[in-house]
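Note that this complex is displayed minus one protein chain, with the remaining chains in position.
As written, the chains take the letters A, B and C, and residue 1 is the first residue of each chain.
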């Protein structure tokens, strides 16, 4: 089957959840990918939404993180203070899924303001939501951002959530107990932190995408891994499952 | 009807709950008195037990603060951390009811150890339970202690819960936001804090009890109010209601 | 004990110009009708607190009710921006909006501290972000046992909290279920409170997953069926996703917003 870059990105994100036990899910692509993973290869994946629904099993990807079906299908529904304090903060959740308007080479994220100053921004974004603490406390973090020079920037206009800060050792210095971003999935490929420098480095190209195309869509001097690989094409099963999920969506 | 000193004490405690909205109830006589008040003159009194049962309406006085009937009749059952943090600590409960093995002239209480040292006490008592924070945070505190020289002491062996500390101003200095003890009900009479000195002073004698008898059962030089009154005898209705409650008890 | 009143009376008695007002409801049970009543009554200079300002706050901000916003995430869930919020922040229209910006964890803990009668809460949060540079209420605090440095945020004690619930009994005891968010904390943290409900019943029936707010911690209850639309009330009606999408176009343009406002 043919597939779109968006579909490749979502399926790559779903595959990244293989073997994980629990996932703190933000709305949009993360929620779609997590629900796809549950259908494909990780039926026991525990989805936790910041609305307090733990173990939600929605039949279709929810439009918001507080949809009724999340509550009615959950193992437990807890208050919002509880989901942050008892469930996210102690580091008992395996994976956090985050997106952002801007990401830098250390996987730090901006979802607050673009351009101008904080007081008088050119563009006011929604803000932090649950992201700073998801980025801090999940055992691992998977980032999903559509790749472009506007989004992949040399310097964030605002640090909303921390990846590796200014580089190695910063997470420990800041008291962030999760291990930080393990991959950044885009519509063009996959970047992973270099084990020495923590810098996000191109490790995978999606099928049909050139290294140059990725470089041109990146606002910093992107490094490429010595073991650059090509992402496996979506299988028919993966595409069928994804399209069934998204067709349900209005 | 004739009545016992114990009955007079319980009925006096029940009467003291007239006009109050909510009561944090410990087990034993406080629970009996609070349930009696609900039956007699304050049917809307909200009973809160530290087991987390808010608005419990037991048909008989519970044997423990965690009896099943407290949960099944409550308006809400919350966790123990919640009952202390959201309900008791902010000072939203009108009256706390406390008893103790020892009480001093400032209404401070000991429920921890008697004799010897803390490490090697002559008698190890159960300990604090919820009392220190009930004493600190309820808008008012009513004490109920059977009167004797052993219990009404010049100096506590251990301060478990604070009444007026060492006297006027101490509660504010200690950051205790409730107003402290408003009365100490005994089987012989009622003591109330002197408005100037905060010292517990005899304000009521129960029927048939002499001032001397009270004095002899007090381990400090008890002062008597200028307006010493005699407690109104239990009415037939009060006695009947109380006996119905206690007859239910095994 | 909570008194049963009509919505206009409840809002009039509780909400004053300059108050800090929290309308809570995490996607579910958003007290939209009460927000509209605040607009109709022409309240001004409000500090509006809410974890996730969504379209009802967009409307209140566009209508000029707010001087300051206390929040963590201001967007139209699943759709995009809040254009009235952006217009206020980016261009000061209809007038400038001060921000007191937190994360969800920070806001949740601020309400929890407020409900607990504590002046602050402690969390692992904000470290390494730019938020502490712009938000005064984020400070380090050191554990007296381990020496570890954590983050403190101040209690949030609104003058008025407003939430929507499925039902209340005639004595004013309130019951809600499904996603209950931070509503209990908002009510317990507030000096005064209003709960709008879908139904007033003689007796609250047991319901799995429900919480009860006893009458004696609520100031007013108002019977406002549909009071959470276009958000949803579990067991009563679904979310009107169409309106959330339509709001994007209505709110993008000051004139179209003005037309919408004139119909309120």
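Operating definition for what follows: a residue touches a chain if its C-beta (ideal position, glycine included) is under 8 Å from a C-beta of that chain, and two chains touch if they have at least 3 such contacts.
Keep in mind that this is a model prediction, so the values were computed, not measured.
Colleague: Based on the whole assembly, the unshown chain contacts which displayed chains?
Modeller: It touches the following shown chains in the full complex: A, B, C.
Colleague: Of C:93, C:120 or C:237, which sits in contact with the chain we cannot see?
Modeller: Per the contact definition at the top, the residue touching the missing chain is C:120.
Colleague: Quick one: say which of B:71, B:182 or B:213 touches the chain that got left out.
Modeller: Hidden-chain contact among the options goes to B:71.
Colleague: Under the stated touch rule, tell me which residues of chain C contact the chain that is not displayed.
Modeller: Within chain C, the residues that touch the unshown chain are 117-124, 137, 139-141, 143-146, 148, 150, 152, 154, 206-210.
Colleague: In the complete complex, which positions of chain B touch the hidden chain?
Modeller: Missing-chain contacts on chain B: residues 27-28, 50-53, 63-68, 70-72, 77, 79-81, 84-85, 88-89, 112, 116, 118, 120-124, 126-133, 136-137, 158-162, 165, 170, 174-177, 250.
Colleague: In the complete complex, which positions of chain A touch the hidden chain?
Modeller: These residues of chain A touch the chain that is not shown: 21-22, 44, 46, 54-55, 75-76, 85-86, 89-92, 137, 177.
The rule we apply is simple: only the chains that are shown with their structure count from here on.
Colleague: Please identify each chain that touches chain A as well as chain C.
Modeller: none
Colleague: Average the CA atoms of each chain to get its centre, and name the chain whose centre is farthest from that of chain C.
Modeller: Chain B.
Colleague: Using CA atom averages as chain centres, what separation in Å is found between chain A and chain C?
Modeller: 28
Colleague: In whole angstrom, what separates the CA-based centres of chain B and chain C?
Modeller: A distance of 40 Å separates the two centres.
Colleague: Averaging over Cα atoms per chain, report the distance between chain A and chain B in Å.
Modeller: Each chain reduced to its C-alpha mean, chain A and chain B end up 57 Å apart.
Colleague: Residues of chain B that contact two or more other chains, please.
Modeller: There are none in chain B.
Colleague: Indicate the residues of chain C shared as contacts by at least two other chains.
Modeller: 112, 184-185
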